[in-house]
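Only a single protein chain was left out; the remaining protein chains are all shown in position.
Now for chain A:
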Amino acid sequence: MSRVHDMGGRYGDGPVNPEDGAIYAEDWHARALALTLAAGALGQWNIDTSRHARETLPPKDYSRFTYYEKWMAALANLLVERDMITLDELQNGHARGQAPSDLVDRALRAEVVAGVLASGSAYDRLATPPDFAIGDRVRTRKRAHNATVPGGHTRLPSYAAGAVGEVVLRHGAFVLPDTNAHGQGEAPEPLYAVSFSACDLWGDEGSATDEVILDLWQSYLEPA
């Protein structure tokens, strides 16, 4: 039921290597990041679509790919899925011709890069007032899954599914990734920071003093 990216709490990964501190281990990593941002600026998908494209890589590829290889694979898949490039072009490594002019007109120009990056893209929306108050006890969905699209995108990690926590922050209403990733609209909902005791998540392995806080949308939660 889960996907390979949903790895919080997983065993077997070994130690973290703090020496691996470079932002790009290879020159092409920087190029991959820039290419992803430039392609995203064409406006043919949103951040949730893009995340979902990485999550739906075959588990074998997701696990063996380094970070930016995942980005490149997901980008290639999205470009083909949106008919922006063809399989033939992908195989040949060259274009068979220019893209339609309306799309070419949207290409990000070097002189506007700084402004575009600085203007960001806000995800908060005006929407219904929140159902839950700070201090309320809430229970997350029993399974970490998209409620309407089988295998679809969601931001409830498996390790926090079916758990009871406490609302600690109310962030306002935000675009719902579960719909936005699938072209079903932004469907904004109240978003909360919910705190879970480490013992409730991990049993005896958790320290009684510690907690994990996740940002969760209202439809992921019910009163507990």
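Worth pointing out:
Here is the rule we use: contacts are C-beta pairs under 8 Å (C-beta built on N, C-alpha and C of every residue); 3 or more make two chains touch, one makes a residue touch a chain; residues count from 1.
The definition used in the following text is that contacts and distances are computed from a predicted model.
One subunit of the complex is not drawn; among "Peptidoglycan glycosyltransferase RodA", "ABC transporter permease", "Formylmethanofuran--tetrahydromethanopterin formyltransferase" or "nitrile hydratase", its UniProt record names it "nitrile hydratase".
Considering the whole complex, the residue from A:L37, A:I134, A:V164 or A:A224 that touches the absent chain is A:L37. Of the residues in chain A, those that touch the hidden partner chain are 5-11, 13-28, 30-35, 37-39, 42, 47, 51-52, 54-58, 61, 63, 66-69, 72-77, 79-81, 84-85, 87, 89-91, 93-95, 97-99, 103-104, 107-110, 113-114, 116-124, 149-152, 155-157, 159-160, 169, 171, 174-175, 177, 182, 191, 193, 195, 198, 201-202, 205-207, 209-217.
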